[in-house]
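Comments concern the structure below.
A protein chain is absent from this complex, but the other protein chains hold their places.
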Amino acid sequence: MRRKFGALPAGVLTVALVASGCSATTNDNASGDQKNTVQTGTIATDPAESQGPAKAVEGATKGGVVKLLHEAEFAHLDPQKIYVSDALSMAQAYSRSLTGFKEDGKGNLKLVGDLATNPGEDVNGDCKTWKFTLKDGIKFEDGTPVTGQDVVYGISRSFDPDWGDGPIYLQKWLTGNAEYGTVYNGPFKSPDKPVPGLTAEGNVITFTFPAAQCELPYAVSMPAASPVPKAKDTKGDYDRKPVSTGPYKIKEHAYDQYIEFVRNENWDPNTDPIRNGYMDGIRVEFGITAETASNRIVAGAADDQAAFVWTNVPAAVLPKTRAPEFAEQVKAGPSQYVEYMWINTSRVTDLKVRQALNYAVDRDALIKLRGGVDQLGSTITSPTVGGFQSYNAYDGGPTGNVEKAKELLGGKTVDLTYAFPNTPVRQQAAAKMKEFYAKAGINLVLAPLDPATYYESVGTKGNKYDLIRGGWGADWPSAATVIPELLDGRAIRDKGNMNLAYFNSDDVNAEIDRIKGLKAGEAGAEWAKLDKMIMEKHAPLVSQYYIGNYEIHGAKIGGTFLSDNSGHMTLSSMFVKP
Amino acid sequence: MTTSTPAPASDDPDAYLQVRDLRVQFPTEDGLVRAVDGVTFSVSRGKTLGIVGESGSGKSVTSMSILGLHNPARTNISGQISIGGRDIVGMKEKEIQRLRGKDMAMIFQDPLSALHPYYKVGAQIAEAYKVHHPSASKSTANKRAVEMLDRVGIPDPQRRAAQYPHEFSGGMRQRAMIAMALVNDPALLIADEPTTALDVTVQAQILELLEDLQEEFHSAIIMITHDLGVVAQVADDVLVMYGGRPVETGSVEQIMKRPQHPYTWGLLASVPSLHGDAGADLVPIKGNPPSLINLPTGCAFNPRCRYAGQNGNRSFSERPELRSAGEPGHQLACHLSHENRQRIYAEDIAHAGVAQ
Partner (left out) sequence: MLRFLIKRLLLASTTLVAISIVTFLLFFAVPTSPAWVMCGRNCSPERIAQVEQSLGLDQPITAQYVDFVKGVFQGRTFDDAGTIRECDAPCLGYSFRSKEPVTDTLERSLPITVSIVGGAMVVFLTVGIGLGMLAALKKGTVFDRVSIGASVGFASTQTYTLGGVLLLLLVYTTGFLPNPSYTPLTEDPLAWAGGMLLPWITLGLINSALYARLARAQMIETLQEDFVRTARAKGLPAGKVNRKHALRAAITPLVTIAGVDLGSYLGGVVITESVFSLNGIGREAAQAVADLDLPIVMATVLLAAFFIVAMNIIVDVLYAVIDPRVRLG
């Protein structure tokens, strides 16, 4: 799972929102800010779709510099280390991968070849051998042509054991081993060894996997599959100033202070189906809190009119941004993150109790507590995932159905322990949950845990918690990075579990295997069916809400929208109004 | 200067300084402080008036009034203070300022705190000169300062002028203070307890210096002190104050040799003789000085007076006026009859032998 930048809203600020009279009635289910776009993602089959230049944005003009007001320095800029949503979005500016997502802001998201001429060729039709051919005319920022070897070198870097911050799909798939470090350690620690399963000849890159990996076209959309010129690899320092293949390159990076991106003259728009590259530059300023940044954009001083944020507008500033004049500047929608209450099925074995927990949940109350930019949840995967189907297996309405829950419990009352990280935000939510579950006769015994060791505690098999706070976000818009990762019971280990329901059911495991064998484009609908089946038949969790994104940009910015892939406003189509 | 010539202390129309019916009051939150409540005296050039009293008797307030140092916004002053023919009561601050330090100067009790700790002694004296001689150059002012230091008996004045007050001994500091006061050749010098902070031998030197300088500059001097010993040494006339009012006044001989007021007797008894017997038979006046907000009715001294009530009830109901004590120039404010005083003085006081 990738982490979302700034995912925790400040708990204290919600008070201000309630006091200002927002979301006062229960029928207003607090999702009014959202254009409810449902993802229809596919993989492009027509190679023409992978060709540049990107479709022009209506009314867009070239020039101008946009300013990202950001809370803190990016965790990483090195493409092989990036995994947090803000840096993933930033990488769009300077790092091109084999594939990429073409979006139109209306829910149409298509995986196309970015550096490659297409989103990958499944050579034998068994998802085990994949071939990518680089387009002509792709260069690094210094003008050196990008070769297949550069891509292989780039991917090889992600094997380095010291660089474990990035995604680990390719490493596991190529080695066929979850402990991939036992096989290969990257170019620095195993300089003379070849990268397992990965070869390049001229412009052609070939992946050979021991097992079927039908999701590869998605996996190589992440910056981890970006080329790195070996001669220019500054190792640790590469994280500060990576070599660009995208429309922008780093001119200056003062750590913790600012980054100045300028045009990369060696980027050829005719090779790029995704990025328009309208702006002349991007300036990122760090150390500006979400509140300050939003206030500044709302205030709209001259030098903030081309500013934008990649954090949610905090509750204290929300009311101002709901004014009609900001309608164009606010970009709101669901993210790929879903908030769960896991039900530990090894302890709560009675399905009726699990169903009752699903009926009695007052999602509306939880969303209001957080300021009201989230959407009512019900499914395991988020609406941003390809093939998503909306359903609610236990529809108790936005505020829950206590009677139905009581009926399922058959007059009993139950005591259940609820584990959550001991932070103000989670404490508030836990208190609220205790309150509404009590109405249904479910008594939550609250177990606040040290946030630093939280996942260690709840991820240990045999822990004594009945209910566990959790959340998940897809790495790419496919349920393949959600359902198998979370609910394949065969992966349950002694420690470090992500299946916090400790759920293991043969029927589900079999379905997972079957769908994994399907082509990436066809799997979406099947995952959606499995999603529904798991909830109806097993109810291993309560999907509380889809975490909403609510970002704002200055009046002079146009062309941007929330990406269904990163959850943040896109840079690709952004432009500065004259 | 312990002259035996009787001189009118209170009223000489030709005197350089004339104070008539001076009243100084400070309104405070607790009430009106009557610090000085009707004082009249005069001092001629070349003469020295000793003003004697305990703290709170109004002697320092009187001297501050003469220099016009009270904040007019917070002080009610009435009466007349005439200096060389100019009445400074009600005079504009700007004009008084021109007189201050030039026509009248003052020496303070504690020279360490009265000199600015951060400035060199010479500079402080030069500043006093310069303010009244705006056209004088800096070097002239400095030269003048060194001259003055030399004149007041400070050895190596050139070097001393460049030192800070804390580098001076107590007596030296007071000499420097005197140098500063006299730098503009003032006609009136007010010395407020100039020797109190000094040890006995230095005291005598300073007093001698003042006498010498008075002869040289022919200035009028007001010597404010609680120490009748000092008065005996330098004063021509004496004014004894109590509770803001004069209680006895006369020539130094009259006051020292033939004191008539029980308060003066008390002061005399509490002062060590300058001629030995130091520490012997000192009798402090019992009780504390009165509150100036709420003076005792009748004679202000009555709560502390051994003889109060010897003349009927008048001590407690009627304030005694200043009247002739018999000899010309000798006046006092006391309800005791002349005979009674003479008897008490002869029986109880004279043998104490204070006033030699």
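The letters A and B name the chains in turn, as written, and every chain counts its residues from 1.
Here is the rule we use: a residue touches a chain if its C-beta (ideal position, glycine included) is under 8 Å from a C-beta of that chain, and two chains touch if they have at least 3 such contacts.
Not measured: the values here are computed from a predicted model.
Enquirer: May I ask which residue of B:Leu32, B:Leu69 or B:Ala346 touches the chain that does not appear here?
Expert: Of all options in B:Leu32, B:Leu69 or B:Ala346, contact with the hidden chain holds for B:Leu69.
Enquirer: Pick from B:Arg100, B:Arg245, B:Arg258 or B:His335: which residue touches the chain that isn't shown?
Expert: Checking the options B:Arg100, B:Arg245, B:Arg258 or B:His335, the one contacting the hidden chain is B:Arg100.
Enquirer: Determine which one of B:Val61, B:Ile77, B:Ala114 or B:Ile344 touches the chain that has been left out.
Expert: Considering the complete complex, B:Ala114 is the one touching the chain left out.
Enquirer: For the chain not shown, which residue from B:His132, B:Arg160 or B:His330 touches it across the whole complex?
Expert: B:His132
Enquirer: For a quick check of understanding: of A:Asp86, A:Glu141 or A:Asp165, which residue touches the chain that isn't displayed?
Expert: A:Asp165
Enquirer: Take the complete complex as the reference. Which residues in chain B touch the chain that isn't displayed?
Expert: Chain B touches the missing chain through residues 67, 69, 93, 97-102, 105-106, 108, 110, 113-118, 127-128, 131-132, 164, 166, 177, 180.
Enquirer: Considering the whole complex, not just the chains shown, which residues of chain A touch the missing one?
Expert: Contact residues on chain A toward the absent chain are 72-73, 81, 83, 160-165, 168, 181, 188-189, 234-237, 239-240, 254-257, 286-289, 292, 295-296, 298-299, 301, 303-304.
Keep in mind that, in the parts below, only the chains that are shown with their structure count from here on.
Enquirer: Using CA atom averages as chain centres, what separation in Å is found between chain A and chain B?
Expert: Going by mean C-alpha positions, chain A sits 93 Å from chain B.
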